[in-house]
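Heads up, one of the protein chains got dropped from this complex, but the rest are sitting where they should.
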Amino acid sequence: MTKMITLGISTDAHSQMKDITAEVKRAVAETGVENGVCILFVPHTTGAVTINENADPDVVRDFLYEIDKVVPWNDGYRHYEGNSAAHLKASMIGFSETILIENGKLVLGTWQGIYFTEFDGPRRRKLHIKVLAG
Amino acid sequence: MTKMITLGISTDAHSQMKDITAEVKRAVAETGVENGVCILFVPHTTGAVTINENADPDVVRDFLYEIDKVVPWNDGYRHYEGNSAAHLKASMIGFSETILIENGKLVLGTWQGIYFTEFDGPRRRKLHIKVLAG
Partner (left out) sequence: MTKMITLGISTDAHSQMKDITAEVKRAVAETGVENGVCILFVPHTTGAVTINENADPDVVRDFLYEIDKVVPWNDGYRHYEGNSAAHLKASMIGFSETILIENGKLVLGTWQGIYFTEFDGPRRRKLHIKVLAG
């Protein structure tokens, strides 16, 4: 059994994909688990977690640009905080991700990086990590 | 090892986010598991499960309003049942969610509630819950 690990993440912009691959890998390595799964969970409602390309930075730029066209910031919402777009984007991208662990390492594809996706920053955020052996 | 638990959920409208946080918490407590993960799974194709703010009801209103603008109910679909929008919305929001358990409690953020998202109701729905200790 491993303990839950919580990462602190500072986002720097209103919309941002922050690469947290190195931090997640380090947390998994510290558990010493050789085989199992790693579960990531975001305890917020306007930020999420996803995986995407970590090579060309324009992928991240295009991702944020396009999701803002799909779910515009101003679009007849009623929520008094004015950030309803962020709530919907976060649910579309998702609050949990499960990644496999083999031989002590996260099984990620060649171009995959793990991103905290901020949709209403900048803010101080958290991401919980739980590793299950098996 | 814990048994799978199945919740019955009655949705009341064509589109709805039904707060099931209390029911999920109760199911997790009944397993007696102190540390591990809780997996939620929706066995349907036009309903899904997500997490979002449980404070201002306008967040839910805006969520349903905006996702209906993103994926309109009528948009040149061919499926004879006429509910293709519901199928796509459900895949966007997702059929499974994994939430951590620490000290016998679900680890949810301050503003997070768990929602069954109905996109073609009203209907009788199910949601499966599995708790893994670890």
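Going in written order, the chains are labelled A and B, and every chain counts its residues from 1.
The definition used in the following text is that contacts are C-beta pairs under 8 Å (C-beta built on N, C-alpha and C of every residue); 3 or more make two chains touch, one makes a residue touch a chain.
Everything numeric in this text was worked out from a predicted model, so none of it was measured.
Asker: So one chain is hidden, and I want to know which residue out of B:4, B:22 or B:55 touches that hidden chain in the complete assembly.
Answerer: Per the contact definition at the top, the residue touching the missing chain is B:4.
Asker: Using the document's definition of touch, tell me which of B:17, B:39, B:64 or B:108 contacts the absent chain.
Answerer: Result: among the candidates, B:39 touches the missing chain.
Asker: Extract the touching residues of chain A with respect to the undisplayed chain.
Answerer: Those residues of chain A that touch the unshown chain are 35-37, 50-53, 56, 58-59, 61-63, 65-67, 69-70, 92-94, 97-100, 102, 107-112, 132-134.
Asker: Against the chain that's been left off, what residues of chain B make contact? List them.
Answerer: 1-2, 4, 39, 41-45, 70-71, 75-81, 84-85, 87-88, 90-92, 94-96, 98, 126, 128, 130, 132-134
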